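Questions regarding the structure given below will be posed in turn.
For this depiction, one protein chain was excluded, whereas all remaining protein chains were kept in their positions.
The first chain written gets the first letter, and so on, giving A and B; residue counts start at 1 in each chain.
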Amino acid sequence: MEHMPLNFPFLAAALLAAVSFYIMIFKKNLIKLIMGIAMMSSAVNLFLVALGYRAGGNAPIYTDVPEGPMVLPVPQALTLTSIVINVAVLALMLTMVMQIYRHTGSLDSEKSRKLKG
Amino acid sequence: MLSKIVRTVANQLIVFILIFGLYVIAHGHLTPGGGFQGGAVIVSGVVMLLVAFSSKELKKSLRERVLTILESTGALIFAALAFAGIGTAFFYNLLVDTPIFGRIPPTGPGPGDFWTGGVVPLMNFAVGLKVVAGLSAVVLAMALFSSGEEVEE
Partner (left out) sequence: MRRVVGLILWLVLVAFLVWGALLIHPFGYPPSDMDDYMIENAQEETGNNNVVASVVFDYRGFDTLGEATILFTAVTGVLLLLRTLKRGEGDS
């Protein structure tokens, strides 16, 4: 398997991002919008990890490693930071949706646009 | 609150989950793992306890004031370890070649030694404490808000 045809992992990350854009443009329910944002974070993390793969490589850890080249370690460190930041922002968004539902009584994003008072 | 079988099994399983999470945190410089991954394992054990017992029962053991104090302590220890080597650079690894955590492993593949790594295992413990306390407080506050409507501080 010399060269993977059409770069399949990058194509999968691009298609996931495209589906997430469709959800964010055309849906009105607040919970569905949050699910679209979570899907976008999955697409970006997959793209970052797939950037640093070497053909036939092993994990970059020196404890009992077999012979061969090693995978690049820096994109894995960036993905770790990205996952933690996405979890924190998702928790804050869900809390705001809970308070909106208690104060206005519906989950439609059209009804909670107008400022009152 | 679920039935008696579920409560007994959850009481037995939480010990093994806690030991596995502490193993992943402590061996972060030898095997894949570290502070963030081990913290996520322990928080999933806390969520299992929250589902088996109701949130009103769990509020008597895990008070929120203690959890926020623990989280701030973890963040302060991490910042203090970063400032400790300020004589040379900001994040200088000053514990290499000293008797505490200071051995250097031979180059190339081989079995790992636990007392290596410099300042990295101490940072793993600080970050693990911070993640466990912070995410447990968030999950407990969300569960109490949507069911109980009690006074929280």
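Simple rule for what comes next: a contact is a pair of C-beta atoms (placed from the backbone, for glycine too) under 8 Å apart; a residue touches a chain by one contact, two chains touch by 3 or more.
Since the structure is predicted, the reported quantities are computational estimates derived from the model, not experimental observations.
Student: Thinking of the whole complex, not just what is shown, which of B:26, B:62 or B:75 touches the missing chain?
Tutor: If we include the chain that is not displayed, B:75 is the one touching it.
Student: Using the document's contact rule, name the residues of subunit B that touch the chain not shown here.
Tutor: So the residues of subunit B touching the unseen chain are 28-32, 34, 64, 68, 71, 75, 78-79, 82, 90-91, 93, 96, 102-105, 107, 112, 116-120, 123-124, 127, 130-131, 134-135, 137-138, 141-142, 144-145, 149-152.
Student: Since one chain has been left out of the picture, which residues of subunit A touch it in the full complex?
Tutor: 3-4, 6-11, 13-15, 17-18, 21-22, 25-26, 50-55, 60-63, 70, 72-74, 76-78, 80-81, 84-85, 88-89, 91-92, 95-96, 98-99
The rule is simple: only the chains that are shown with their structure count from here on.
Student: Considering only the defined contacts, which subunit B positions touch subunit A in the complex?
Tutor: So the residues of subunit B in touch with subunit A come to 30-32, 36, 105, 108-112, 138, 142, 145-146.
Student: For subunit A, which residues are in contact with subunit B within the complex?
Tutor: 59, 61-66, 80, 84, 91, 94-95, 98
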